[in-house]
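I have placed the structure first, in the form of structure tokens, so that the comments after it can refer back to it.
What you see is the complex with one protein chain gone and the rest in place.
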Amino acid sequence: GSDSDSDSSAAEDTVASEVTEDTAATAAGVTCEPVSIAFFGALSGDNGNLGKNIRAGADLAVSEFNTANPDCQVGLVDFDSQGDPAQAPALAQEAIDDASILGIVGPAFSGESKAAIPLFDAAGLAIITPSATNADLNDNNWKVFHRALAGDDKQGPAIATYIQNTLAAAKVGVIDDATEYGKGLADIVRDTLGDTVVASDSIDPNAADFSAVVSKMKDAAPDTIFYGGYYAEAGKLAKQLRDAGVTATLVFGDGVKDNGFIEAAGPAADGSIITCTCADGASFAEFAAAYTAKFPGETPQTYGAEAYDAASAFLAAIAAGETDRAGVLEFLGTYDAAGVTKQIKWDETGEVAGNAVYAYKVEAGVISVIGLIE
Amino acid sequence: MRDWLIYKTFWDLTVTGVALGSLYALVALGYTLVYGVLRLINFAHSEIFMIGTFASLITATNVLGVPMLEAGQYPYRTGFQLVLILLACLLGSMVLSGAGAVALERAAYRPLRGSGDQFGAVVLAFVTAFVVGLVFFDTPKSNLIFGIIGTGPIAWMYLNIFRRGRQAPRLAFLISAIGASTAITEAVAIWGPRDREQYQTPRVLEKKTLFQLFGTDIRIDYVIVIIGALLMTTALLLFVNRTRLGRGVRAVAQDVETAKILGVNVDFVILITFVLGGVMAGGAAMMFTLVYDQSKFNIGFLLGVKSFTAAVLGGIGNLKGALLGGLVLGLAENYGSALFGGEWKDVIAFVLLLVVLMFRPTGLLGESLSKARV
Amino acid sequence: MMLEVQDLRVAYGKIEALKGISFTVDEGEIVTLVGANGAGKTTTMRTISGLRNVVGGSVTFEGKDITQIPSHERVKLGICQSPEGRGIFPGMTVRENLDMGTYTRKDHKSSAKDADFARVLELFPRLEERITQLGGTLSGGEQQMLAIGRALMSRPRLLLLDEPSMGLAPKLIAQIFNIITEINKQGTTVLLVEQNASQALRRAHRGYVLETGHVVKTGLGNDLLNDPAVRAAYLGGH
Amino acid sequence: MSDNLLELDHVTMKFGGVTALDDVTFAIRRGEILGLIGPNGAGKTTCFNVVTGVYAATSGGVHFDGTSLAGLKRFQITKRGIARTFQNIRLFPDMTAVENVMVGADANHRTSVGGALLGLPRHHREEAEGRNTAMELLTFMGIADRAGDAARNLPYGYQRRLEIARALATKPQLLCLDEPAAGFTPAEKVELMDLIRKIRAQGYTVLLIEHDMSLVMGVTDRIVVLDFGKVIATGTPSEVQDNPAVVAAYLGVPDDDA
Partner (left out) sequence: MSLSESLRSVTSGSYSVSRLGEALAKQSRSVRWSFGAICILALYLLPWWPSVPVLGWIVETPGTSFPSVLTDQVVIFVLVALGLNVVVGLAGLLDLGYVGFYAVGAYTVAILSSQHANLPWLLCMPIAVLVSMIAGVILGTPTLRLRGDYLAIVTLGFGEIIRITANNVEWLGDSRGISNIATPPSIGPLKFTVLDAKPYYFLGFTTILIVIFLLRRLENSRVGRSWNAIREDEDAAELMGVDTFKFKLWAFAIGAAIGGLAGSLYAGKVQFINPNNFPLQLSILFLAAVVLGGAGNMWGAVVGGALVAWMPERFRGFADKRVFVFGVALVLVMVFRPQGLIPRKIRKERWLESWKPSTEADLGGKE
């Protein structure tokens, strides 16, 4: 636990200093042409809520910047893809055609990323995705690709380690939702754990009933069950497992780190372990406060903070006087600053440096951090 | 290893499969009834079901004031209070679903039969005005007001355009059904308090094990669902086969014009059919919330597709077939997912359907209406 | 006057099938409409039953304007039709089809219904042999019997028969016309459409001749029967 | 080749408990008009259905032009040269009259997807041939004036005639007519009689079901009488008319309206 503490306090310092720097710059008068950054992801449709959370994070960063820099007003343009890869190319094209856009916060999902990034790459328009964690997004030789969080290839092994070492599980059950994210993560866990996995299955996330999977788990009686998927299904699944009398410890990936999980699972959520490559350090509280101030009655949700970090990187480029896409892209290559979630610095494949994965635990309806996974 | 799993979990899977199948059957009854009378795949039936789940939710929380959690635990009730709450929810679901079905019939189908009336005109007019209002207004409230103001003149206009006595082709009904289904789902998603997120319904019934059968726990909620399905099917069968109105339903199903000249009030009979289908869906919805305590704007879609499959499997238009089809489908899905993995659940369902239809082209029990000869 | 049709106009899309026809049927009468193919006889019957909307004109039944009321209300008033094309419920058995005839009958005592049932089966013994067979699998003539029998089951005050002899064997045709006369004697008013015009006119009190949507001639049944023009046009008279 | 175009050989057709055809044996000679009569439900339409492949006979066989029809699909039987009309009119309601007939004419054509896509000469030839056949048949049946109207909008009598035209368009050797005069006025029946004679004159063999005695007696060469699925009489019209069994089962009191 102590390690993470020192980490986040360090992060806090840097953020604080960066903010003051910004303010200082304004005083000196950061001026710029009318430029904008864009949000690319689902704002409507079935995945709209996730996108709205992300957009809110970026929005907060932009409005903070604009208040601080009256002479450099940065716009935030929305590209609502509904998370649908079929719509992504046309939207990407429009973003590319809008010369004032210097960077993209998004795309939000892996599918639409694969459909849209080739266009951004051809146009040299930098993107920072705050949420697409698919492991093989980075091996497409895309120059413009960056992400503000670790890929699943970092989280998966950490989860396996946690299950093996900390939970000391002898029998593990692994379930996934057959989506790119969920299955990708679960497969890494399966591969890493090998023989300790005694039961393994997939669910259809759109279904309401998971009884076949539940029966299987009940029968195999694992002492830990990992589920790769998003929070809503995780909630349903947790509930149905508990109803059937399964008492195994439940472990989830970062897609479950959302209050929606607690709501959906109710008391069944208690005792669950959730992992995330994100750490809510001390600076996070500050961010959360600002967030609630801007969006009354709301707290930052999944990937909101990552989006804030992503937008901040672009804003830093603008503040540094970059006026074209090539400049912004170059700037990101050298960017190294503390974000709300972590130290943001990209390697040549566009992955953030450092791969700290944190474990959280649900207790009495609250998700709280229990520490870094070694 | 998988065979071994099947063996040990067989009874578990059977019980949950029958429970799931009973839910399918209940929803399938509505499809089959409407199909039997109008030869229409009532795509919006799944939305009638969805409305039922929300009715249950509203009755429990808003009307009866049951909290979601009490001191972090489910708000279990017992004895008389429990029965009362359950009955109230059942009533609420049935009434609202029934009413929804009526509105649907009058607005989206009846005008297509060439006998559109004021009620349908008013509903359509309101919706039209409301949609037009979307262009000008941003808030739901002003939109609503605009919609209400616009209703009068538009309804008058619609009444004038309704084609008297002209029957639309069957495809038109299907598309109207799809449109209505889309509009209802989206309306809940857009204007519901939680948008597209999942809703939880309070869990008042503790899922106690009543007894054990072949080493499997038989839970009370499953028992209620199974008994409910049997009761409702029986009641419906009695109604259709024993009552005068039931005879009217069958007559309309076979030959509308002849039914008319023998004194059957065709519009009324169709309305009754929808009411019955709606009430069944309402019952199913309440039981659904009992087992899964959740709802969502699109909760009906997949369940609807499955239930319609069940209806076809049993022989569409055949009430006993709906029950049988539901049970067979529920079991097949459970056994199948245990054998091949949960991700193949739907494939199993559809392959089963294909195989059954190959050998019995009109379903397990056959259509209740036979075709006229050449 | 039981039924009064006044200046009735009915159209299929742009084509006017009835261009303003008027006629009356008195209580206790048999009135027949004769005319060539496409003259508009069936359209008239369907309009009286309420299956078609009118473009103009009115239908009055026992002094009540029924032009706008729905079909099922008309059945309650006592109008029942045996339609052209027979309209058998294919998935119902012969018995169930006959039962449908009593759909609007108020007399819940089943004895009266049973008596009618017995009478219909007596008239058409063939139906009794086929009582559990599905209507859709009956032969053409059997269906015709069923349609007539079903109409009789409703004990109408005004019986509309659209080509009741169509598809029936000669022996039965004679029988059908006897039945019509008989039920008329028992008090049922009959409006009859027939291609077998000579038989129809012989049985009818009065007749109307329709031609392309107009009434072109009217008179007592026997007068029309002996009218040379009518004979030439509709009776194949040489 | 035998003199008989169609032979029914001990055909029995059972539907559950109902025996619609009971050991029926009769033959149609080339070029004749054979009447098939009998009381309602005697099995006449069922006979057509067995011949045209709608039902497979429970036992017995049907031979056409010397070969058995067993196992052939319906459309194959039509292509062999048997065409029919229906007791309850079965036109293609939303197609024009001429298109209805062209569908019949297509039974003799071979153009399929490939030919139509490539616009092969055969396609054009067959189309032109189909049009000519169709229009000639409509003219022949006297309904060419409404060739471009949807079948559903034609008066009943036209529809009946259109059915005959459509059946003729398949260029059958045997034409089966199921109550073609139902719903006709006496005058129209006389016209129809002429038509049937003309059709025969063109070399067709005709099998005719009809309840109108004047028509049956007027055009047929021979008559087969069915009752309860059994053949109860065969012979010339006058023989049959005087057969007491036929009178008792079918004709009843002689029609006094001749």
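First chain written, first letter: the chains are A, B, C and D, and each begins at residue 1.
Please note the rule applied: contacts are C-beta pairs under 8 Å (C-beta built on N, C-alpha and C of every residue); 3 or more make two chains touch, one makes a residue touch a chain.
As the structure is a prediction and not an experimental result, all values here were calculated from the model.
In the entire assembly, the chain absent from the figure touches the shown chains A, B, D.
Annotation: of D:20, D:199, D:232 or D:249, D:199 touches the absent chain (contact as defined above). Among D:6, D:21, D:62 or D:83, only D:83 touches the chain left out of the display.
When the omitted chain is restored, the residue from B:240, B:312, B:338 or B:364 that touches it is B:312. From the options D:18, D:54, D:190 or D:247, the residue with contact to the unseen chain in the full assembly is D:54.
Residues touching the missing chain, restricted to chain A, are 43-45, 48, 78-80, 84-91, 93-94, 96-97, 110-111, 114-115, 118-119, 122-123, 134, 136, 140, 178-180, 183-184, 202 (touch as defined at the top). Residues 52, 54, 73-75, 78-79, 81, 83-84, 86, 90-96, 98-99, 102-104, 106-109, 111-113, 115-117, 119, 123, 126-127, 130-133, 135-137, 139-140, 144, 147-150, 166-168, 170-171, 173, 199, 202-204 of chain D touch the missing chain (whole complex, contact as defined above). What chain B contributes to its contact with the hidden chain is residues 35, 39, 41, 43, 107-108, 111-112, 116, 124, 127-128, 131, 134, 157, 160-163, 166, 168-169, 171-176, 178-187, 189-190, 305, 308-309, 312, 316, 343-344, 346-347, 349-351, 353-354, 357-358, 361-363, 374.
In this text, only the chains that are shown with their structure count from here on.
Measuring from the average of all protein CA coordinates, the nearest chain centre is that of B.
Here the CA centre of chain A is 75 Å from the CA centre of chain D. Chain centres here are Cα averages; for chain A and chain B they lie 37 Å apart.
Counting only residues that touch two or more partner chains, chain C has 137.
Counting partner chains per residue, chain D has no residue touching two or more of them. Across the complex, chain C meets chain D through its residues 12, 15, 36-38, 42, 84-85, 126, 130, 133, 137-142, 144-145, 163, 166-175, 195, 197-199, 232-237. On the chain B side of its complex with chain C, the touching residues are 164-165, 244, 247-248, 250-251, 253-255, 257-267, 368-373.
Those residues of chain D lying in contact with chain C across their complex are 15, 18, 38-42, 44-46, 87-88, 153, 155-158, 179, 182-190, 211, 213, 249-253, 255, 257.
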